[in-house]
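Only one structure is covered here, and it is reproduced in the block below.
For this view, one protein chain was removed and the others were kept in their places.
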Amino acid sequence: MKAKRTFLCVAVFAAAAAASAAPLSSSIKIGVVETLTGDNSAYGISIRKGIELAAQEINASKLLGGSQLALVVADDKADKQEGISVFTKLINDEKVAAIIGPTLSGTAFAADPIAQKAGVPVLGTSTTAVGITAMGDYIFRDSLPQAAVIPGTLAAVIAKYKPQKAALLFQADQEYSKSEADVFKASLAKLGIQLVGSESYSKGDSDFRTQLQKLSSKKPDILVLCSLVGEAIPVLQQAREIGIAVPIVGGNGFNSPNILKNAPEASEGLIVGSSWFIDSKVSASTAFVAAFRKKYGGDPDQFASQGYAGLYIVANAIKNAGSIDRAAIRDALVKIHGLDTTLGPFSFDENRDPICQSVPLTVKAGKYVLFQ
Amino acid sequence: MSEARRRASPYIVAALIVAADAYLCIKNPQDLDRLLINAMLALSAFATLHARLLSLASAGFAAIGAYASAILAVKLGLPVYLSIPAAALVCGLVALVIGLPVLRLKDVYLAICTLGFGEIVRVSIILLPGLTGGSTGANLSTGFAYEAMKKTKTWTLALALAFLCYLFWAASRSRAGRALRAIRENSEAAETMGIDVVAYKNMAFLASALIAGLAGAFYAHSVGSLDNGDFKFNRAVDILGYAVLGGSGAWFGPTLGAGFLTALPILLRDLLGSAIGFLKNFAQLPNILNGLALMLVIIFAPGGIAALFARAPVRGAFLSVPPPLAPAAGITDKVGVADKAGVAEAPARRAGAEGKPFLSLKGVSRSFGGVEALAQVSFDLEEGKIYGLIGPNGAGKTTLINLVSGLMPPSSGKIEWLGREIQGRRAHRIARSGIARSYQNIQLFGEMSALENVIVGRHTHMRSGLAAAWLRLPSQKREEAEAREEAMGLLSRLALGSIAGQEASKLSYGDQRRVEIARALAMRPRLLLLDEPAAGMNEIETAALGDFILELQGHGVTILVVEHHMDLIMKICDEIVVLNFGRKIAEGPPQAVARDEAVLEAYLGRA
Partner (left out) sequence: MDLSFFADPVFLVQNLVDGLSRGALYGVFAMGFTLIFGVLDILNLAHAATFMWCAFAGWFVMAAGGLPLPLGLAAAMLAGAAIALVLELLAFRPLRREGADKLSSMISSIGASLIMVSVAEAAFGVQTRRFPDKVLDPKPFFIGGSGGVRISRAQILILAASIVLMVGLGLFIRRTRMGKAIRAVAANQKAARLLGIDVNGVIVVTFLVAGALAGAAGILVALLTNNIVPGMGGQIELRGLAVVILGGMGNIEGAVVGGFLLGLVETLTIAYLPGGSDIKDAIAFLILFLILLVKPNGIMGRGKAERA
């Protein structure tokens, strides 16, 4: 009898010990891998700002009780081999609990499998290509794929302007812009709008007038532009400069405060769909925007917002898991449901892609407002 | 710096680089793949840069190799050990096609053309999305699953690199390696030694493409996905950096350069990553330090790391100089002059040349722009005689030698050699058929030793190819030993035995001249063209040279000497041809020419 009780005690004790096998240590390392130098660093830097702001708040608010988040930031230089190297270093040397990043889908395709194999959860906040989360059950993202955003935007545009013909300009040698253009083309076809012209430009081009002129001569009812943030401004300006007056629908790159600042006239009336915009009335967002302005002195963009939300998602998963065991965090991430974030109530779908609202926006008097 | 320290310094540098790389690989084995691939790309760059071909095509070929192997492995299901070599072969085919026209270009033109090639490859990748995934890249979303792509193990890569290193090391010790070094030093002179410069350059370009393709294929299967930006313009420039930093003089140079330039950013990243505060936020710092390192290394070691080894005893057995032979009283049969065997060596097709003049110039003219350097020059040479070619400066003597040796074609007229027309033929063919020359302005292979210079002359009489060198066949070793012996003999005969191991560019002017003659003689020519061989010599040396030329005649060599030393000409020549303003103004035995009115007028002016 005594032996049995002892055994039971030991068993219970062992079970309890096992359950708290990796309790929250006082410092929890989270890896942040973003493109911080080079041509695409605008995104990476923005994401990093959002994440660092979130870390500051999370630690201050003691969301994780006595534990503090420690960010280990690394630059992937938009280079696949560097991404692999950095991921490996973070996983093996720094022993991070999870990784947020990388910035570009191309790097993700090379580096994420490393994390998948090692059983480390990865949350992308800007990777939108098809197939990212298909790489494995440890790969998550909070950045809405274009296919989730574009149809809604176009539907709203059709309701208001009833266009028959559309023209499209995109960057041919960049995977983000190209896939965005493909989604637009497919959506337009599905919605019965004729694509009268499709032109492209390549990296480093800054003069798009010829392509725009050619598109303009086809007399479209709407002009669709798929550009990265850097080219979005000149594309927009040049389009208006050469006299294109029809409504312009922009891809994700056009959702940026930089556009409003640098092209105030040209951006008037621009339509873009997004899961977040700066005047969003979601409570977590208004708080975020205020805090961002206070800490950094400028306006946040969608990438900062998604980065900020991303760290909150990871932190909440850690809190729910009650441990820094990587598998436990992963399981907790899957279960994230209706979490209050800057993107609104946030959940993952069965493919670990985000379920959140995207709304069509337009620019009126220098601000993004809901498009009706 | 003390001699010992100076000689040890390159070893220290190399050891440091190797240590840094080893540290990295232990710390983060993923970086080993990166290192090995960069080293392979560096070897690819070495292949062309060593021959002074400023080709930046390695990045483009790597892209082709990467995508080719990915497509073969994933879309066609080939196992990786087949798709990787196949991808390299694809690159080889492309190189053969574009090599011929592109390699005619010089230096910077070639560089930019090859950069353009890289751009065209990049754009082609984007324009074929069905095959390559286009600008979306070759990854999961375009049908290139990670598991199907990521196939190679690091040890295969290491093995491949080690094998390539062996091939390069063995090649550097072979006849082909020497020929490439000669081309590197002075491609024109190399051509007149019988080395087919165009063929060697194409071979170098082909090798470069194959290796780059291999590296690209390994990259594809090591990283697991591809996109069009992986091998763009910047990559080509990086690879050039490896090669120049490491030094393109020796095969191990670029590999060391790759080791240094791959390790540096990673070390900086790791070091600065653990630094606190301000540095941590300064993401550009590693790039800045990288650029700084590049500049500093190139400024303080402009020949690259490999050049530091030039004076170190690494050259060892291959270039060690055998003891000089005692200067013989006369030339023995062994000492490489066209002996009877040499005459019989001439291919059978010469048999039909009986009765035809030895060398015949018929109405040969050459203009440069509007300037007529030679006009309607005709004369014949008989075998076995010594001819002098004289005339005031600018008469066209060197031009004539250039035409006969094949460095340029005549504007009109014919040159017949052993009964066949040779005008317009390539210089290396003419050299092989038995014509050798020396230069008025010395054209030695400066950084090679005197001995090596002369051994280059043996090139056409040696048979060993790369295969023999790679297999270390005894026949190759024997051939090399024989060539060295013969070269040493020639040098000794010209009283140069004691300086045989010295760098040619460091020799005295007179010694350099004689090395050039020895080099020409090593070819066992039937006709020897000497362009001002006595320039810079004093009376005693000139007389000795005259005796030597007479001895050569005794061994059956026909000689044409361009000279200004009249006493030498008068003493040794059987006949003299006089040129003035590009025209032949006199011809005949020395005494007759010396009294010729036209000749006197040309030299002294009208009384």
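Each chain gets a letter, A and B, in the order it is written, and its residues are counted from 1.
FYI, contacts are C-beta pairs under 8 Å (C-beta built on N, C-alpha and C of every residue); 3 or more make two chains touch, one makes a residue touch a chain.
As the structure is a prediction and not an experimental result, all values here were calculated from the model.
Among the residues B:9, B:154, B:287 or B:367, only B:287 touches the chain that is left out of the figure. Only one of A:94, A:137, A:199 or A:221 touches the absent chain when the whole complex is considered: A:199. Interface note for the absent chain: among B:14, B:37 or B:126, the touching residue is B:126. The missing chain lies against chain A, touching residues 37-39, 41-42, 45, 172, 199-207, 209-211, 213-214, 217, 229-231, 233-234, 237-238, 241-243, 258, 262.
Although one chain is not displayed, chain B still touches it through residues 49, 54, 101-102, 104-109, 111-113, 115-117, 119-120, 123-124, 126-127, 187-188, 233, 237, 240-241, 244-245, 282-285, 287-288, 290-295, 298-299, 302-303, 407-408.
Everything below uses one rule, namely that only the chains that are shown with their structure count from here on.
Per-chain CA centroids place chain A at a distance of 54 Å from chain B. Considering their complex, residues 27-31, 33-34, 122-123, 126, 134-137, 139-141, 146, 150, 223-225, 227-230, 266, 269-270, 273, 280, 283-284, 286-287 of chain B touch chain A.
Contact residues of chain A toward chain B in the complex are 36-37, 41, 73-75, 80-81, 84-86, 88-89, 92-93, 105-106, 109-110, 113-114, 129-132, 134-135, 172-175, 178-179, 202.
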